[in-house]
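Written below as structure tokens is the structure these notes are about.
Shown here is a partial selection of chains from the complex, left in place.
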Amino acid sequence: MRIGMIGLGKMGGNMAERLRRAGHEVVGYDRDPAISDVGSLKELAERLEAPRAVWVMVPAGEPTRATVAELGEILDAGDVIIDGGNSHYIDDQRHAEELKAKNVGFVDVGVSGGVWGLENGYALMAGGDAEHIERLMPIFKALKPEGPDGFVHAGAVGAGHFAKMVHNGIEYGMMQAFAEGWELLEAADVVTDVAGAFKSWRHGTVIRSWLLDLMVRALEEDPELAGLRGYAQDSGEGRWTVQAAVDHAVPLPVITAALYARFASRQDDSPAMKVVAALRNQFGGHAVTSATSGGDGESPSGTAG
Amino acid sequence: MRIGMIGLGKMGGNMAERLRRAGHEVVGYDRDPAISDVGSLKELAERLEAPRAVWVMVPAGEPTRATVAELGEILDAGDVIIDGGNSHYIDDQRHAEELKAKNVGFVDVGVSGGVWGLENGYALMAGGDAEHIERLMPIFKALKPEGPDGFVHAGAVGAGHFAKMVHNGIEYGMMQAFAEGWELLEAADVVTDVAGAFKSWRHGTVIRSWLLDLMVRALEEDPELAGLRGYAQDSGEGRWTVQAAVDHAVPLPVITAALYARFASRQDDSPAMKVVAALRNQFGGHAVTSATSGGDGESPSGTAG
Amino acid sequence: MRIGMIGLGKMGGNMAERLRRAGHEVVGYDRDPAISDVGSLKELAERLEAPRAVWVMVPAGEPTRATVAELGEILDAGDVIIDGGNSHYIDDQRHAEELKAKNVGFVDVGVSGGVWGLENGYALMAGGDAEHIERLMPIFKALKPEGPDGFVHAGAVGAGHFAKMVHNGIEYGMMQAFAEGWELLEAADVVTDVAGAFKSWRHGTVIRSWLLDLMVRALEEDPELAGLRGYAQDSGEGRWTVQAAVDHAVPLPVITAALYARFASRQDDSPAMKVVAALRNQFGGHAVTSATSGGDGESPSGTAG
């Protein structure tokens, strides 16, 4: 079938390519004219046949909201917009509500796969009406990995991005589990072939996984990870996962700890620990300001022998 | 080669079977005479040829310590004992030290695989002298999964069980990450096909893993896990992981949170939360004892409209 | 001075009483006519002199929003509304913005003190314009504890409730710290006079505090807390604290853990731990469903000795 793709960056561009390889026609739009097939969203719409399908693959938040709003002006009743970015599920629900007035459909799709997706396929989690999902199945089938699984119609609008959000939350926890294991192995110095231990775990163990495969690959490139800083960004999805958990009174200790470890990794110096240092100093009385004196309140010591 | 196997339970029995299928001779001893090949450890030793190899596969702690001590009396210089149970790595180091006086070798092997190991092979992490490891390689090769990986000589004595301990710590964190994700999906009720979402993640996603496969299998058997209580034992290894981390000043927030979640799952009522309830009651003054009155200290409210 | 007080429940009623004892005139409104001085907000406004001051002390959320909106219709330029409930600081900022059109002032005040406040005074954290704060100082002085401290002009509108929110977050962490200490003392059974230990800590220690005093009082009433369930509600403020932290990428491990402990205390059975139990069962193969069999994947064991 024919579909419009808005945003031809690393993700959108590769997805367009995978769709074309599967025999679909993709009309692409990007604000970079050098890679865009059309000059405007209006022109994009004209190049598609009703009922149109337009896949939005631009950064979450304002860019996506603006694109969906503009499409809402241009498209006609019966058309459907697919948001394949990392939008918050509440945004999805708002978009669907707004578009309903014009009878334009809305489907949200959480996409996993990164640069590996072009060759291996993209895992897709979709939210929306059954009628829209069904109409788009040829597209989903072309994008997803071959074989069973790799696609789910997770529920109504918002469910696709919600599922992807939780997927990423789980991913945070798993990554941190591997990370902690590695740090302990390195610190304890009982296991002398740490990279070898990780490699051995790839078969027959309970923790075998794609993340373990990636970890082995990383350790093969740099066995001590010496070339890396212990610094990690977080995408919005980890935060949203925690906020959704708090909203629903669900305790999420592991995923939250993983998120906080990322927050802390970006601090040069921990403000909270300044307070702890300050309090420890206070134990020792006014005149004393070195960190060691804090031992006083906590660990009286004398000199004898 | 010929090897002695002590402990013919689910693990030891299957491992003996896998070794025999690979052409090794196994002389098995179990305290249950019905499944034992020999009547005593002494007889076991007599049935093996020097230099002997004896694999101990009995519960960690006292049973393993007693078995190793008894073998130390019976075996001769040049023989080697392999502890394939879940012993603490400090026990291993003590065993090796004690046996050194008699020139009996000691190798510790962390074993992963459970009941799946008979067919798929067991992942093995070994600690000990290179000379012993080399001599035992035919045994390790027969036990481990086919193909690359699945075995590591992790370091000196203790390193095998240390590696297995950390493996299990990572496993705790990963299991809890999946568990939290499921709880949030169920609680939020945005995703209506939760089992389907997990199933879809098996291909193309970042979190694809054997644990996810097991989870999908569990959800296929019981989509709401209605037949299960939220109750989880912990093996010693999760505790040891945390204690080793504390010894080495390594922060382990995710693995520890996973361990604590298991502790909490076994409490009918949380003693700590009784204190929180008691303090909340105190906010409200003497006369008030219902839990809701605690809102007072924290959330003043009135009645108006 | 003369002030209107809306909401004459436990908090508002006591605050009105404390104000009257200090010589202020309070015109009270409550939807319960039996305790209300006036029949409507309109009548309340008529009974005050311009520039009026009206203190809103009703439940946070919709009741407060509705009351502020209605007052906005009734009051005149130069009047000021004080929200002394537990509103979210974002609500405050919206209220101030909306009222600005009519030139009605808005001040948010976080109030701590519970039923003890009538006699001891209420700790007050205020947000708003310096001009409004100054005008209201006689009211604040009457409400706050005698002596220094107990009042802060924390910043612009929203700062009062933000400060109170963080105060409550800290409170959550402190309460949980005491709770965990008590649970460990009870479980370890090394200290046989646990209540005595807590009592002894009231003087000379680092942890002496009002919460410790309350804890001692609770243990005096019920030394084993046998009459209480380990069940704790959370007010919105703990959740908001965590959500504000996530918004600002601030790691808050202790306060979050305290909040999650409350969430967990309200679950009969942990959904997450059902997943852990399910995964442990899967380790043991299809036929096995008892929780203990999961030990398999994690702790191979045999029978020998």
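Order of writing sets the chain letters: A, B and C. Residues in each chain are counted from 1.
Here is the rule we use: a contact is a pair of C-beta atoms (placed from the backbone, for glycine too) under 8 Å apart; a residue touches a chain by one contact, two chains touch by 3 or more.
Small disclaimer: the values here were computed from a predicted structure and weren't measured.
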(message) With 3 identical chains placed here, how many copies of the sequence make up the full complex in this file?
(response) 4
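The rule we apply is simple: only the chains that are shown with their structure count from here on.
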(message) Mean of the CA atoms for each chain, then the mean for all of them together: which chain is nearest?
(response) A
(message) Using Cα averages as centroids, what's the distance between chain A and chain B in whole Å?
(response) 31
(message) Quick check: how many Å separate the C-alpha centres of chain B and chain C?
(response) 42
(request) Scan chain C for residues touching two or more other chains and write them down. (result) 253, 261, 264, 272, 283, 297-298
(message) If we count contacts the way the header does, which residues on chain A are in touch with chain C in the complex?
(response) 206, 234, 239, 242-243, 246-247, 249-253, 256-257, 259-261, 263-264, 266, 272, 283, 297-298
(request) State the interface residues of chain B toward chain C in the complex, per the touch definition above. (result) 6-13, 29-32, 56-60, 63, 66-67, 84-86, 111-112, 114-116, 168, 171, 175-176, 178-180, 182-183, 186-187, 211, 214-215, 217-219, 222, 225, 227-233, 235-237, 253, 261-262, 264-265, 267, 269-285, 288-289, 291-292, 294-305
(request) Would you tell me which residues of chain A are touching chain B in their complex? (result) 89, 112-114, 117, 120-125, 127, 144-145, 147-156, 158-159, 162-163, 166-174, 176-178, 180-181, 183-185, 187-188, 190-193, 196-197, 199-212, 241, 244-245, 247-255, 257-258, 260-261
